[in-house]
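Of the protein chains in this complex, one is absent; all others appear in place.
Letters A and B mark the chains in the order given here, with residues in each chain numbered from 1 onward.
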Amino acid sequence: MAEFIYWVGMAAVAVNALTGVLEAERKEVDLVGACFVAVATALGGGTVRDLLLDRKVFWIADQTYLVTAVVVGIASFFLLRQRSIPPRWFLFPDAIGLALFTMIGTQLALHWGTPWLAASLMGVITGVFGGVVRDVLCNEIPLVMRVGELYATAAWLGALLLIGLQWAGVPMVILPTRVR
Amino acid sequence: MAEFIYWVGMAAVAVNALTGVLEAERKEVDLVGACFVAVATALGGGTVRDLLLDRKVFWIADQTYLVTAVVVGIASFFLLRQRSIPPRWFLFPDAIGLALFTMIGTQLALHWGTPWLAASLMGVITGVFGGVVRDVLCNEIPLVMRVGELYATAAWLGALLLIGLQWAGVPMVILPTRVR
Partner (left out) sequence: MAEFIYWVGMAAVAVNALTGVLEAERKEVDLVGACFVAVATALGGGTVRDLLLDRKVFWIADQTYLVTAVVVGIASFFLLRQRSIPPRWFLFPDAIGLALFTMIGTQLALHWGTPWLAASLMGVITGVFGGVVRDVLCNEIPLVMRVGELYATAAWLGALLLIGLQWAGVPMVILPTRVR
């Protein structure tokens, strides 16, 4: 199970990298610029979480995440030049990615002895901060702050629900062994 | 006295959260977006200071700061929809907040063995960085950098004065025990 979650987490990194390239494309950046945004979007949230918790940054501890983000960044840069992909194709994996990042972030923070409200914020940061960095880099108001977007709301409610369930005694297996 | 300063510091967090919502309102963000900006504005400066000094982040160590920022963020979001408040009402608490954040930041850095010029910069960062994050999130040139605004200048002079006084042997009580 932990192994499964590790790879779903990796898929979430890939999807986030893709959304970074999607937005960077619209700003006419070159390959390295696109890679830069891809990496920042995919790894930004977890990096801020690890810095705040004073953990070893996850993609320095396990380089596979970084390799994934770079490879997806390069591949999608060339792919998106060839043909545009309808944005709604990304909705489902994007939602999975947000949910998973949020859950992993919340669990890690609790595991690290963080008080509950701060832990829920860690979850939200892990889930949405990559997108904030992407939007700031591309000189836009972060998507997460715009009216009608429920990203952060969904992530926060999910994090609080997770903490509530754990407090109520429901066993959790969401924490991937390798991320620990 | 330390107890008193702890609560004035908490008031400064509240005022900073309020200025975050004030600016976010003008960008048409929703409740969670407003909370996000409120928390980033209120806790951003101290967070960067703690990361740079390699201290435990203050709002993870003591969750009260985070609760304050979130509660003020939510309350002022709804309050500001009802009626607008003249901005000059905030000038006095805002100035108090800036001064206090700067002093606490400078003292903490000195206490941590930081050389004097770096310590004064830590003070300035604690005082003004929250506002910088707020402006970057809202896609504006940071207020602190605009001509005629004396925020950072005042904070820096204050920090240097504080270091000078301490060097001259004036006893200091500004460091709140709980923040230590």
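Keep this in mind: a contact is a pair of C-beta atoms (placed from the backbone, for glycine too) under 8 Å apart; a residue touches a chain by one contact, two chains touch by 3 or more.
All values derive from a computational prediction rather than experimental measurement.
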Among A:W59, A:F101 or A:Y151, residue touching the chain not depicted: A:W59
Hidden partner chain, touching residue among B:L31, B:L53, B:I74 or B:I96: B:L53
Residue numbers in chain A that touch the chain omitted from display: 24, 27-33, 36-37, 39, 47, 51, 54, 56-57, 59-60, 63, 66-67, 70, 136-139
Residues from chain B at the interface with the omitted partner, ascending: 51-54, 114-118, 121, 132, 136, 139-142, 144-149, 152-153, 156
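Please note the rule applied: only the chains that are shown with their structure count from here on.
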Centre-of-Cα separation between chain B and chain A, whole angstrom: 28
